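Missing here: one protein chain of the complex. Every other protein chain is in place.
Coming up: chain A.
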Amino acid sequence: MVIARKVDTDRLPSTVARPAARLGLSYIWVAYIAFGLAAIAGMVQGMVRGGIMELPSWTNYYQILTAHGVLMALIFTTFFIVGFLLTGVARTTGGSLHKTALGWGWAGWILMVVGTLMAVVTILMNEASVLYTFYAPLKASPFFYIGAALLVVGSWFAGFAVFASYRKWKKENPGKISPLFVFMSVTTFVMWIIATLPVAVEVIFQLIPWSLGISPTINIMLSRTLFWFFGHPLVYFWLMPAYIAWYVCVPRIIGGHVFSDSLSRLAFILLLLFSIPVGFHHQLMEPGISAGWKMIHVTLTLIVVIPSLMTAFSMFAIFETTGRKKGGIGLFGWLKKLPWTDVRFFAPFVGMLFFIPGGAGGIINASNQINAVVHNTIWVTGHFHITVGAAVALTFFGVSFWLIPVLTGRTLTRTANRMGMVQTVFWAVGMFLMSFAMHTMGLSGAPRRTDYTTYMDHPTALGWMDYQRVMAFGGGLLFVAAILLILILVYLTFYAPKGYTEYPIGETEKEQQVPRLLERWPVWIGLVAFLIVMAYGYPIMEQIHHQAPGSPPFKTW
């Protein structure tokens, strides 16, 4: 097996220049430090819920759950995504980032690190056990919210770094369509910045003054609506970078080609349009929003099936065309020709498999009536562990196995590759067991976000206990996989042999025509704004004008 494949280096910048590489590596390592801490918390939660261990008196379940949710879902993901996209943009726009982009990138890193430290310290001091959704009226220390705001603003700066590189590339290549990786990164950050504006408003104008005691009460409905305006696109902020790896990097890794340039871009535009005006699908059980508006959001939500199935189709098509070219025959014979022993392919592929039940579960969650079956049960936790915890995370691991060597000028050795395969299998089996148990328990009513309890030995709750233990066992496997991953990544950062590693960027087989319209940002941003105003304008106005009595803060822990 060839791991560091030779590329036609005369045409492609072979690697990422030092300054950009150092920046990327700094983001990625903060991501993995957060990941490691969060993995400990995750395992502990599983053990506690399974009745296998009890927490010491100086901590409590909800403190650990907050640490896990914040560190995994907010810190690990955001830092990794910025590191991946910035280096990919560098790689595809000439191999480096210019001064302006580097400046934004580092400023963003500093803000994000300071924000992370503030949030983590307040959580450790037990001043912020508000879970990663920081729903009012649970009140955290103001420093927790200020930290969250810094994290968000820092990520905007990272977005500005991407935009600056894009603008520079455009200026140097007038009239040309941008590289696919750059286009997708720009789309992702446009989506992210629009989506995070309202949560910034919630944090700065509602939560911080209320937490400081300046305003005695808070408008709960409004704060939740602003949160989910951001909360759903947040999952697309995790997913789109994974899709970038799938659409752009995986084809190159398996020795194939990008299936269709236009289809890939269109899928991203659809994600940009339909990931924001849909937040009420998280508030289907909320009494303060009328059924009609919920229906509009549900309808818009289900449109996301289109880009998702476009992605599924593209992935199969990439695999089939590549496999057939290598001699695969029959209906599924091409599957055998894929590079199964190359972890750079295997890890994201397993992630894709997890995304199939993940997508199916998402449609169930978003369906107004049957949301009642799963709402706030641990089914939901199972759902996002197979989507973000498996599909996205395995893709990020797969990327890390080549990205870290690219950035450190080292190589992914045969042994490291093999360890990566073992790591992937452990993670996949652990996630499968844990999520399967979570889904099953959820369908029979087990709530999420609860410490160990047998509900006074109620027979239904006792029936969950076997599944709770399966969940704990899965968590144990996941923890082993997490440790193994960190060890491999330390090796790749500091010890692996020096050498050339390719930053895999796929291209289409033949030149393809790409509609110019796809890159007319004012059109798409205008459409996003239109959809947002249509879906949110009236409900938000109503929540401000006819507000229920506000709530004072509560500290329940």
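Here, a residue touches a chain if its C-beta (ideal position, glycine included) is under 8 Å from a C-beta of that chain, and two chains touch if they have at least 3 such contacts; residues count from 1.
As a working rule, contacts and distances are computed from a predicted model.
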item: Per UniProt, the name of the complex member that is left out, chosen from "Cytochrome c oxidase subunit IIa family protein", "Carrier domain-containing protein", "Amino acid ABC transporter permease" or "(2Fe-2S)-binding protein"; value: "Cytochrome c oxidase subunit IIa family protein"
item: Hidden partner chain, touching residue among A:Leu462, A:Leu487 or A:Leu517; value: A:Leu517
item: Listed residues A:Val70, A:Leu85, A:Ile177 or A:Ile532, member touching the removed chain; value: A:Ile177
item: Which of A:Thr100, A:Asn126 or A:Ser367 contacts the chain that the document leaves out; value: A:Ser367
item: From A:Arg22, A:His98, A:Arg324 or A:Lys555, residue that would touch the chain that is not displayed; value: A:Arg324
item: Where the unshown chain meets chain A, residue by residue; value: 11, 175-177, 180, 261, 309, 312-313, 316-317, 319-321, 324, 331-332, 334-335, 356-357, 359-361, 363-364, 367, 369-370, 372-374, 443, 507-508, 510-517
